[in-house]
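Here the complex is missing one protein chain, while the rest keep their positions.
The block that comes next holds chain A.
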Amino acid sequence: MAELRIQGLSKHFGAHTVLRGIDLTVASGSLVAILGPSGSGKTTLLRLLCGFERADGGSIALNGRIVSSAADHVPPEQRRIGYVPQEGALFPHLSVAENIVFGLPRQERRARHRVQELLELVGLSADYANRPPQQLSGGQQQRVALARALAPSPALVLLDEPFSALDAALRAETREAVADALSAAGATAVLVTHDQSEALSMGHQVAVLWDGRLVQVASPEQLYRQPANPELARFIGDAVLLPGVAGNGQVQCALGTLALMGGMPQGPVQVLLRPEQIRLLPLSGASEARARVLEVIFYGHDACVRLRTGGVSPIELTARVPGHSSPVPGQEVALAIEGSVAAFA
């Protein structure tokens, strides 16, 4: 498996610029999730990597070999890229086994080379080999599509929103199976998705694509805790943004004095905290931040609590609390903030 290096990649469709100067390096054997809202250019980026479209500028190198640049365009069939399209796209006229060996030379197709091994790799039993794809569930189709992509030992595996068509329960299970199969195969992989939790849970690194630009490339934890800007903070997850004043590793805001992460700006700032950092405590009478519960949305494992703080300039915010300890509307609670917070100038 190889390293992928993208430099200054850009693409226009007519007057519309879809990608502007994308730089990204994916280390050998790692999985990078490209996260972006719809229309951000994710699919275009993926199609450029596959070679289905030609780039207008920049270069793509796989393991040091240029596959796309101003001068060169290696056709898709010569790039050794395993592509797992949205919803699998299994060949409907072929059985599962025939789908898996599709990209292999004739002798290996006849011998059904590695079918059993690959089925096992993606967590399906060998009985599936002779079934038509129509008889598989969405998640099983997705796994066969991955096995098919892995069969010719590609240099890179690209996954295009592979789980978006699956229902919630199947999605979690399939995600896990796919992640295991990719790491067992030692594959270098790029996963494109608009689903934050999918990107955060599967990517070793997450690259956020926003309006044709990569705005941040970071580990999932860093991206969630220290996003590059407030918009991104809201896109990655639920965010509470409050005005405040930062200095000396602390920040003053409506919720009191909070610990600030390192490397944050000074002076007037916007404070970012995540709803699960807010703890609701019984009133103790001390000079603590207080709020009234407006509404509780109960999800089972947790609950979202909409709150309004007291004082001269009340603000509304949302806290996420464990389901077993959700308050009731109208209740007065004290607020405590766990951990440090981020801030934007």
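Some observations on this one:
In the analysis below, a contact is a pair of C-beta atoms (placed from the backbone, for glycine too) under 8 Å apart; a residue touches a chain by one contact, two chains touch by 3 or more; residues count from 1.
To be clear about the criterion, contacts and distances are computed from a predicted model.
Note on the omitted subunit: UniProt lists it as "Iron ABC transporter permease", one of the names in "YciI family protein", "Ni/Fe-hydrogenase, b-type cytochrome subunit", "Iron ABC transporter permease" or "F420-dependent methylene-tetrahydromethanopterin reductase".
When the omitted chain is restored, the residue from A:41, A:88, A:203 or A:227 that touches it is A:88. The residue touching the chain not shown here, chosen from A:19, A:50, A:189 or A:303, is A:50. The missing chain, though absent from the display, is touched by one residue of A:40, A:68, A:141 or A:205; that residue is A:141. Even with one chain removed from view, chain A keeps its contact list with that chain: residues 50-52, 75-83, 85-93, 102-103, 133-134, 141, 145, 148-149, 151-152, 165.
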